[in-house]
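The other protein chains are all here in position, but one chain of the complex has been omitted.
Chain naming follows the written order as A, B and C, and within any one chain the residues start at number 1.
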Amino acid sequence: MSGLDVHVIPTDAPDDMSGLETLLETEQFNVDQLICLLGKTEGNGCVNDFSRGLATMAAERTLGAYTPTAPAEINDDVMLIMSGGTEGVMTPHLTAFSRLPPTTPRNTEPRLVGGTTRTTAFDPAEIGRVPQVNATAAAVRTAMERAGIHRPEAVEFVQIKCPLLTANNIEQARADGNTVVTDDTYKSMAYSRAASALGVAVATGELSADAVTDDVICQDPSVYSSVASTSAGVELDHSEVLVLGNSPESDSDLVIGSAVMEDSLDTAAVERAIETVGLSPTDPDLSSNIRNVLVKAQASSDGMIRGRRHVIHDDSDIQPTRHARSVVNAVVGAITGDPLSYVSGGAEHQGPDGGGPVAVIAQVE
Amino acid sequence: MSGLDVHVIPTDAPDDMSGLETLLETEQFNVDQLICLLGKTEGNGCVNDFSRGLATMAAERTLGAYTPTAPAEINDDVMLIMSGGTEGVMTPHLTAFSRLPPTTPRNTEPRLVGGTTRTTAFDPAEIGRVPQVNATAAAVRTAMERAGIHRPEAVEFVQIKCPLLTANNIEQARADGNTVVTDDTYKSMAYSRAASALGVAVATGELSADAVTDDVICQDPSVYSSVASTSAGVELDHSEVLVLGNSPESDSDLVIGSAVMEDSLDTAAVERAIETVGLSPTDPDLSSNIRNVLVKAQASSDGMIRGRRHVIHDDSDIQPTRHARSVVNAVVGAITGDPLSYVSGGAEHQGPDGGGPVAVIAQVE
Amino acid sequence: MSGLDVHVIPTDAPDDMSGLETLLETEQFNVDQLICLLGKTEGNGCVNDFSRGLATMAAERTLGAYTPTAPAEINDDVMLIMSGGTEGVMTPHLTAFSRLPPTTPRNTEPRLVGGTTRTTAFDPAEIGRVPQVNATAAAVRTAMERAGIHRPEAVEFVQIKCPLLTANNIEQARADGNTVVTDDTYKSMAYSRAASALGVAVATGELSADAVTDDVICQDPSVYSSVASTSAGVELDHSEVLVLGNSPESDSDLVIGSAVMEDSLDTAAVERAIETVGLSPTDPDLSSNIRNVLVKAQASSDGMIRGRRHVIHDDSDIQPTRHARSVVNAVVGAITGDPLSYVSGGAEHQGPDGGGPVAVIAQVE
Partner (left out) sequence: MSGLDVHVIPTDAPDDMSGLETLLETEQFNVDQLICLLGKTEGNGCVNDFSRGLATMAAERTLGAYTPTAPAEINDDVMLIMSGGTEGVMTPHLTAFSRLPPTTPRNTEPRLVGGTTRTTAFDPAEIGRVPQVNATAAAVRTAMERAGIHRPEAVEFVQIKCPLLTANNIEQARADGNTVVTDDTYKSMAYSRAASALGVAVATGELSADAVTDDVICQDPSVYSSVASTSAGVELDHSEVLVLGNSPESDSDLVIGSAVMEDSLDTAAVERAIETVGLSPTDPDLSSNIRNVLVKAQASSDGMIRGRRHVIHDDSDIQPTRHARSVVNAVVGAITGDPLSYVSGGAEHQGPDGGGPVAVIAQVE
């Protein structure tokens, strides 16, 4: 057990890997140490967001130059998660999570650790249903173990990339005599994110496995995980899991803390998350001590916030997730003074309706 | 001199005048007292934003029921300014500025006053050039006088609605043997907003009239007014001016204060504006004492904020002003706790590049 | 029985009623003769399209100046249907349908007639279900009778404006102990359009009333009307119906004919519709003899056209109906040589999946 290091790399374009290259050239970490590259890329974050694929392919080419693995296979070793959408003043960037070498001295206080794993491929009939919840819960437990996290309360953020239904695998399900949760491939993204988030809730003990039935998934927003952040991608048939938390066995000089935003303007939650990592929200040097803030954002489904109407769901020109990311990034930036944060949309069962989990990774002096 | 009252009316649609109707029915003010109806309507705030026209026409119909003036002529008596764009969580609303009856007792402290006026029609060749600056300056001085503001420092916010060039009046200018500042009607909106803002700066003494040449307009962002908020509309050939400030002669229980945001995340400026009206930014009851916050927003032209890149100018799917409004409203809401504020885009010479004036209208206990 | 006249009025803005005014001033028709004003306005044609409301309010103000009826009541006498979306090169315009005075001599050939009516208000629980189908069918039969159309085959185009579910009336339904067809107000527009279209199919005998069950509505695209064109509007609780067809009793010099496009590129159908009114698609003077072409457009739901993939449903920046209107207007214009046609989106049960009815109103020499 050695702990995790985190590098944040602002980018000039989705395929700008010059910052990643510099880190590899200067041996901040090597490809073997890298467990996850988590990107905020500047597409629309919706169906036709090609900035994600471009960033992934560019990362594969760059990492491929520093490892014998072929570019197309890099993703088997390193979780490449690209989340689209940097609306408002959000800074496009990559966050590199790498294992520290085991030689560093050990802390006495809990410090940042992380672990990854993947599920086996899902049968299309399982997606968005209880089997996906259970398989995800098992994977989260494995990743916790790998991270050296033994207590569920020590989990602060779980990032999951999960599959979705496509015309092809819907047909396959039917050929097998099975039904699927929805015929609408776009909606299947929500179902898959939802089942993944509930899997996290089960693994962390936030939710009893018995409480999860198919009726809850995407239906009951009162049931949620406070640490899940999930996104669906067409390029995989299984799920990939990154668990982040703190452990006394870690020798990292970083620590992670989290809270849950109740709505998009919930500054108190962001401030609580900042305080849990030992920082003060009013410290003028705050941003220099924060490595990154990871947040899930969504517009409240009833079109109301603090008793006021918002028009996000009535705007047929801009997708709801685009509005929501812009707002939450601005709110976080109003506190940290930094426009760089990782805000991701589509938060089914990830925090309450209209809100979402917020995690802060900070440097300890 | 009697001072100004301000009512904020959240709306359910651009043509929802039920709240205005209630105020008229309950005699909060009558049409004669109303000097300006300033709306945030839920269109895109760009060229094809028809929510503004719809709100205007609906307001004319409603006000027309309470006055002998025909709906189509209402606008001659009451400034109807509809600003489009309620991105993110901004609440669509109307702000009604009405003169208090002269019977109310007088304050000793300066309190809210306001005055309106209009310029004569501009010759197309004057738009976006020095003559528009000068005529606007003269109008602002008139409105100040009507408001009972004798010291330029007492001006806290000046809202101007100004004309633009159209294919028709460009032709007219040519027929008259004149040139126009630009052939591009969309760009003429920026020129007209810019000349109007510089007119405010001249009237308030922020800028010497000698310093304004055609070379400055839309060219030198370092020259600006700290209290101007201007918007161009195709429906008028003159400019309309609303000046807001404080005067010891006012018997209003409201006060207005302002500051200048240096960039979209400048929370310190918003907090200063709040403090100038005697409130504390950390007061949990803050929003109940704030009537409205009026702000101009714009994305920095160099694509940078706080040393980080933003992609607002590279987003070909969403106009820059839409991004900017969402961010600044969220930043204001992060402080006040209220998603309702008046944030308007397109801030040429209205605060520094990337920033803009912010004014707070608050209730005095 | 006297037949129908049709005037097409290109507009310079949604509230440009100058052309309508000219027709009223020059006594082409008076307000009493006007039975329907059908507009193509230049908004996005989606939820937040305020060009429709603006055009309606402007029409009411203009018509109100030529009749003792108050503007707000005009719509009780004249069907005001504004359809948003003039993508591509579609010309924004109004089409005025007016009754000819009964003094004109009679034709022997069938000529254009039209009739209007409205249903009673729908209970929210009826919307998108069989009762709406049946009530619509009854109204269409009434409008046919008023038009003087006795044979269903003589019906060439039926325009319907129908209600939708809102948060308010969904609550009302629940308070009454009823269920609604969907909680999603946007989807309820599709259900209401669908039920209306099936009502047309029943009235024209295209479909047996027995064949319509709740399971068909919005579910089975193989069941459709070849002459229905329906749109949902939040401003009404009942449906309004305009039936167009030909009758030997009409003394109009216009005639209407129709066909069904199988997909967005189905030029053969447009040509057939042109031929049914006695014109030749290859006539170089074709457009001068066509008064207007009325079409419903939609993107095929399987993302395919002629064996090729289209990306309309994957475009998260532009709504599908916007793509579809642009294409079908261009296809019609490729044949007629005129960018002015009335193309409306959202064609559930109005022609086959991916296609839609097309009607041509032409002048007879």
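The rule is short, and it goes like this: a contact is a pair of C-beta atoms (placed from the backbone, for glycine too) under 8 Å apart; a residue touches a chain by one contact, two chains touch by 3 or more.
Since the model is a prediction, treat every value here as computed from it, not as a measurement.
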item	value
Option from C:Arg193, C:Arg322 or C:His349 whose C-beta touches the chain left out	C:Arg322
Candidates B:Asp15, B:Asp315 or B:Asp353 - the one touching the absent chain	B:Asp315
Touch criterion as defined above, residue of C:Ser264, C:Asn289 or C:Ser344 at the omitted chain	C:Ser264
Interface with the undisplayed chain - residues on chain C	10, 12, 42, 44, 86-92, 264-265, 267, 299, 305-306, 308-312, 314, 317-318, 322-323, 326-331, 333-335, 337-340
Hidden partner chain, residues of chain A it touches	14-15, 42-43, 48-51, 53-54, 57-58, 61, 71-72, 317
Positions on chain B contacted by the hidden chain, ascending	44, 46-49, 311, 314-317, 319
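Rule of thumb we're sticking to: only the chains that are shown with their structure count from here on.
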item	value
Chain A-chain C separation of Cα centroids, rounded to whole Å	47
Sequence positions of chain A contacting 2 or more other chains	44, 311, 314-315, 317
